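Here the complex is missing a single protein chain, while all its other protein chains stay put.
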Amino acid sequence: MDKASLSDKTGAVLVIGGGIGGIQAALDLAESGYYVYLIEKSPAIGGMMAQLDKTFPTNDCSMCILSPKLVACGRHLNISIITNAEVRYIKGEAGNFQVTLVKKARYIDIDECTGCGECAKHCPVRAANSFDEGLSNRAAIYVKYPQAVPRAYAIDRDKCIGCGLCEKVCLAKAVVYSDREELQSINVGAIILSPGYGLPDAGLMYNYGYGKYPNVITSIEFERILSASGPYQGELSRPSNRDIPEKIAFIQCVGSRDSMHGKTYCSSVCCIYAIKEATVAKEHSPIPLDIAIFFMDMRTFGKGFEAYYDRAMNEYGVRFIRCRPSMIEEVPETKNLRIKYETEDGKLIKEEFDLVVLSIGLEPPKEAEELANRLGIELDKYGFCQTGNLLPVESSKPGIFVCGAFQGPKDIPETVMQASAAAASASASLSPVRNSLVKRKEYPPERDIRGEPPRIGVFVCHCGINISGVVNVPEVREYAVTLPNVAYAEDNLYACSQDTQERIKETIREHNLNRVVVVSCTPRTHEPLFQETIREAGLNRYLLEMANIRDQCSWVHKEYPEEATEKAKELVKMAVAKAKLIQPVAQTSLEVIHSGLVIGGGIAGMVAALNLAQQGFEVYLTEKREQLGGIARRIRHTLEGDDIQAYLQNLITRVSENPLIQVYTNADIIEASGYVGNFTTRIEAGANRDTHELKHGVVIIATGGEEYKPSEYLYGKDPRVLTLLELEDEVAKGNGRIADCDNVVIIQCVGSRESNRPYCSRVCCSESIKCALKLKEANAEMNIYVLYRDIRTYGFKEDYYQEARERGVLFVRYEADDKPRVETITEDNQNLLRVTVKDPILGEDLVIDTDILALGVATIPAADNKKLSQLFKVPLNEDGFLLEAHMKLRPVEFATEGVFMCGLAHNPKFIEETIAQAKAAASRACTILSKDVIEAGGLVSLVDENKCNGCGVCTLICPFQAIDIDTEKKVAMVNEVLCKGCGACVSSCICGAMNMKGFSNAQILAIINAS
Amino acid sequence: MLNTDFEPKILSFLCNWCSYAGADVAGISRFQYAPNVMSIRTMCSGRVDPVFVITAFLAGLDGVLVLGCHPGDCHYLTGNYYAEKKMKMTKRLLDIAGIHPERLRLDWVSASEGKRFVEIVTSFINKVKSIGLLKADGEDKSLRQRLQAVKATLQTEKVRWLVGNEIDLLEKGNVFGEKLSPDKFESLLNSTVYDEYIKNWIAILLEEQAMSVGEIAQATGLDPKIISSYLVDLEQSGAVLVHALEHRTPKYTRK
Amino acid sequence: MPDTSVMIRDTAKKLLVEKRVDLIIGFERGTLPLRSTPCFVRRSVEAEKLIWNASCENNLARYLRKRKEKVGIVAKGCDTRSIISLIKEKQVAREQVFIIGVPCHGMIDRRKIEAKLDGREILEADEVSEKVILKGHDFTEIVAKEEFLHNSCNTCNYRNPVIYDVLIGDKVEENRGIDEYGEVKEFEAQSADRRWQSFTNEVSKCIRCYACRNACPLCYCQECFVDSSQPRWIGKTTNLSDTSIFHIVRAFHTAGRCVDCGACDRACPMGIDIRKLTKKIEKDVKELFHYQAGVNLEDVPPLATFNLGDPQEFIK
Partner (left out) sequence: MGINKMQQPGQKVDGWKPRIIAFLCNWCSYAGADLAGVSRLQYPPNTRIIRVPCSSRISPLLILKSLQHGVDGVLVSGCRPGDCHYISGNYVARRKFAILNNLLEYLGIEKGRVHFAWVSAAEGKRFAELIKEITEEVRALGPAKELVKKQD
């Protein structure tokens, strides 16, 4: 690349779609030195995830984990969120696109709107609330959901009749009827598509009674019903009469694996979300529920999913019925639903349910085609974004990347991984112009307030009438003046308005204030704003305290104005008592070593290393074996037909030739120390076992996985028994003996989904279909039997399952407690390899004398994981795979900052998934490497060395490994870079030596005493 | 069948400048009319708040007559136009509540039309007679509840705002500068009034006792699914909550 | 079988002579009958002072912290459990201590004997196997030792040292068929009012002398929360609320650490039933988290860890 074209690039990225994928990509990029435009077609970011109640397989509250990300995005100096916006057209090419956006009129000034909701209360229009899937109603002026970012209302022009009442009641003067659709032109170097997915049309579901019968609902409607902030406030009830549905049926594969409607792919997530909804419903319900899930194959292939499935069945007693019901009809008197189905052994059953939930599939987003046309990218035959199998986040047009369900149905962690991967790809292509467009804020020097007695300024907000409609604000202000150390108090119509910020700054100077108490709304949304204001006035940002007299007072005590006023005063008193004790908090900067260590030289490690190098960082790549390549050396091609050996050779060459990558083979990690930004790792490598001491800012663990060596089914005892990888190798070598076989049997789930190894190995179903198809290619006459428990060809791999069946591969299901039997017998002087399996449909034994028996064996974690988990203080799960910080939103990182993972070390997965995850790990790592310094400090713990006895309880308690015992002084030391400020160590400290800035014992005690 | 054994109690609101003067002329002219009409003088027919009308019904009156100046003659230029909109909406609401809308009549009587005054009064009395007694101060609890729901609906700001701005919205245009078609306005007003009325009705029913969706449906004669939908609104605004669970059926109540 | 005291002396001498330890902590005879007192032996000749009898009640683990030298310690079952707690809390390094484990038959509670003698002064006391011969001015009484043991000894399940480097004599039989938490259960069975009444009665006796704290081998905070002025947690007078909180918090501090050696109980000059609190916490820790303090070196202290399935019925 020549210099001129380098400088032509633009250091900004456009992210289209504000769901969790877009949010993650935006945060990664903004943290890595790029300016991000995040556009969202609706009035708020959050996407589908905001609609979910809980998330599998941990049943975490979706909003609890999403909302901090929303807020982080909303506050980021280098993310510009543009809502109600779409792309009109683009010009230019990778590195420099000119994008024209169209911003629909919102009719609300986002900066002025306080989100109080007075307008919606009065609006005369009642419209279906699509956030609740029409199960509740909203006004024509509305906020998408209570936690929305931006938390500003919008007017639905289709519903609004323009009566003007909202303007009349809005005291913030945020309503702007003159707002018009606008075009905005932006320049970006790359584009990331994350428009999410669509849901099937009602028409597709009509056959199931949807739209006809009120008690037939979609899974997303059921999700809203379960949600505590949903239409029924989390009370499980059915729409027809709000009774609790005692008997619920889930019907799987609605709009998936459905050739009638041209949706032959599997939507990948429905099995597991149905299990989630079933178990959550059981937990929610005050009365026992009977829940049945009608399914074809139970596809719980993700990390921890199989155990989740198992719990649903055995602990929660969810009934799993392997059948697609043939008919659903309503019982008119009760509005119950009668389902007719056939059991596996052919019995016809009619059963009545109170509620039927359709587990609907994921479709391409409705706007996919238009978007593709405008951007000039290709879609696949289903309308999802076309990507190369081994280039999972690259669209057909250079410089445009894709992530999430637009690329194919997938769950949240896969989406988050792809989002980070897309960010990594975009970042790699733009690294020369990193940091060229980001904004940095300059502040006046901080005033030294040491030695000054507290002089507190109190600002009491009316919030229009939101507070003062209930609380007597002037009375609160007058009361505040009487409190000790309060030097000044005033009340403001809106504390958060721009003119009040100026007013606060002026007042700080005029009255020489050194602490500020803002008495208004919740610090969760407004603290940063006021912190910023006082910082601009030269005060340390931690010299702020807030009293929440709106969300937690005036809004919730409308009927009791006097008591609300009393409460408000007391909240002010409590805040002032704390404010008196707050101190400036210094933040220190620690330098970051701009290099990374990648452990493991398989595809995962190499892709991660290469991406880091492309992003301009030095990389040490260690591989414990002699050669790079890992387990992929044994894989010839993918199910989709990609040539893995060619890919691998190319990758090895690129890694080996990259000047920024230093490869160590035959390498072992001996010792590791340090923390994020500043690790030191000692390795022994090479034939001579030379010791190297590596200094690096981040670590990526990509130690890979291994093939389970079975003891089952005569493996190792009879040469005709092979693992799938061995069979693949034989086929690829063109072993004539194999092509001549009459019969081949493949047994699935060997060593997986067993009590001692309960997880699903995810890839084996597709691998066996891959082999079966190859064998059919070699010899179409061959009889191939696949003995399986569930066929888990999720996503587009389902098509290959169909193909295999069409080409005559026989699939025979067996039960876990009635496994196939394999024996060698001699008959007619022939040594036969005999497989016997019970055919569940015929109920009889099927006996096959096979020429080859291939085993779909488990993928097991690398033996090294254990050692590395100890060296880098990161956890393993029960199965021995590395355990991420959060199953949903932090799939490649650990609680220990600066340490990341990818590939089979995390869980069994396909190569394309490994590639995406490796890039994701690189992306997350670059958010650290791209900074010169890491800010440490803030509201963190601190140790009183005089009180500490070094007992070490805090080091055990700390989830972030932020505390160590100083071996010399025998006292605890807090690493301020790692400490996240939860305070668990403070309350756990035996000797009272731990304390915490911003929430010190003295401060909390002062609040208690002021209450 | 006409029941003539009773005399309905009628309240009339007379505008100061035309109708009241018209009634005076009727008196001066010694035109005779039935004695069961009480009159209240207002400065303008536009002053007659629909809430007054419902309050009158609740107080036991059987018919309410609102009389103002002829269109174009209003002393305050447009007061009678507003009166027309308000009464139209009130009648609609009465109809929704199952109360004969013709118990309320708006008409025009000029200062000189003594005879017309008597004719209108007489025909209105006869009309109300033909409809029958309302007796909302009597035994019929459901009637009172429905009237209360109507009254509450008439007190909501959104309903008053729409009615008060109807003329402007239709003639001058809305905040976006578009003139609304009468049909569009009508249908919005209808549905707003209906939604508010049903919600108020449910809330009033639940004030008395906790009820399930089925019981509310029975009391209102509406489909349970529709009740369920309005309950969502009421729950979200905090007006109604689940009181208790009877086996699997939740019962709702006011706070 | 040779006398335990003799064996302790021999072991101590040997350890000092071989310079395997720099200091032996053990017991010597006290100045009054039925009393022994901790002694610190640095030279082998001094080892002759060392004794062992049923008045060696003190928990010597109390003296182990902050020593630079290598220490040999005479330790009963409860002492070894305290040592384990201290090792886990990094206050003592295992390799720094040489544990001379002594199986224990229980220690005599002088207060119980004094109560029996009803004010008569003991001038001499001799232990003869399971009996104690008490002599005064004008009396001699022979009592069975087991009737006068400390409460904590009566419920003890670890009479034998849990860890040791050398064991003196043979292991003794552990208590059998005792309900360790009998008293706690009895208390639990009372009405809430009664319980509060008893608790208040007990703590109202407290004179805030902190003897309990000072005797406890695990109360080693540099600054106890009652002495803290930043922040001032509680008042220093005998105000009932302050005193109650002192006792509750001190008890809570021992959660998962207390081995029920009874040192606090013995130290209290006002006879407050401190074990009523600590024993309850011990019981709960065992029932809720399946943890017992000082029984092995491996388990993570219960309040420094968690299980996903920990009990939470009390949480709404």
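A few comments on the model shown:
Order of writing sets the labels: A, B and C. Residues in every chain begin at 1.
Here is the rule we use: a residue touches a chain if its C-beta (ideal position, glycine included) is under 8 Å from a C-beta of that chain, and two chains touch if they have at least 3 such contacts.
Remember, it's a predicted structure, so these values are computed and weren't measured experimentally.
Within the entire complex, contacts from the absent chain reach the displayed chains A, B, C.
Only one of C:Phe98, C:Tyr158 or C:Phe187 touches the chain withheld from this view, namely C:Phe187. Only one residue in the set A:Ala281, A:Met298, A:Leu571 or A:Ala916 touches the chain that does not appear here, and it is A:Leu571. Of the listed positions A:Ala278, A:Ala895 or A:Leu929, the one in contact with the omitted chain in the full complex is A:Ala895. Residues of chain C in touch with the missing chain: 187-188, 191-199, 225, 233-235, 237, 239-242, 244-245, 248-249, 251-252, 255, 277, 280-281, 284-285, 288-289, 302-303, 305-308, 310-312, 314-316. Hidden from this view is one chain, which touches chain A at 53, 58-65, 67-68, 115, 117, 146-147, 227-229, 233-234, 522-524, 548, 550-553, 555-560, 563-564, 566-567, 570-571, 574, 885-886, 895, 939, 957, 959-960, 980-984, 986-988, 996, 999, 1001, 1004-1005, 1007-1009, 1011.
On the side of chain B, touch with the chain left out of the figure occurs at residues 236-238, 255.
The rule is simple: only the chains that are shown with their structure count from here on.
Averaging C-alpha coordinates per chain places the centre of chain A 52 Å away from that of chain C.
Taking each chain's centre as the mean of its C-alpha atoms, chain B lies 85 Å from chain C. Our note on geometry: chain A versus chain B, Cα centroid distance of 55 Å, whole angstroms. Counting partners per residue, chain B has no residue that reaches two or more other chains. Chain A meets chain C in the complex at residues 946-953, 956-957, 965, 970, 988, 990-993, 1001-1002, 1005-1006.
Contact residues of chain B toward chain A in the complex are 157-159, 161-162, 165, 169, 174-176, 178, 180, 184-185, 188-189, 191-192, 195, 212-214, 217, 224-225, 228-229, 231-233, 235-237, 242, 245, 247-250. Listed in rising order, the residues of chain C touching chain A in the complex are 89-91, 220-223, 225, 228, 230-231, 233, 253, 257, 300-301, 303-305.
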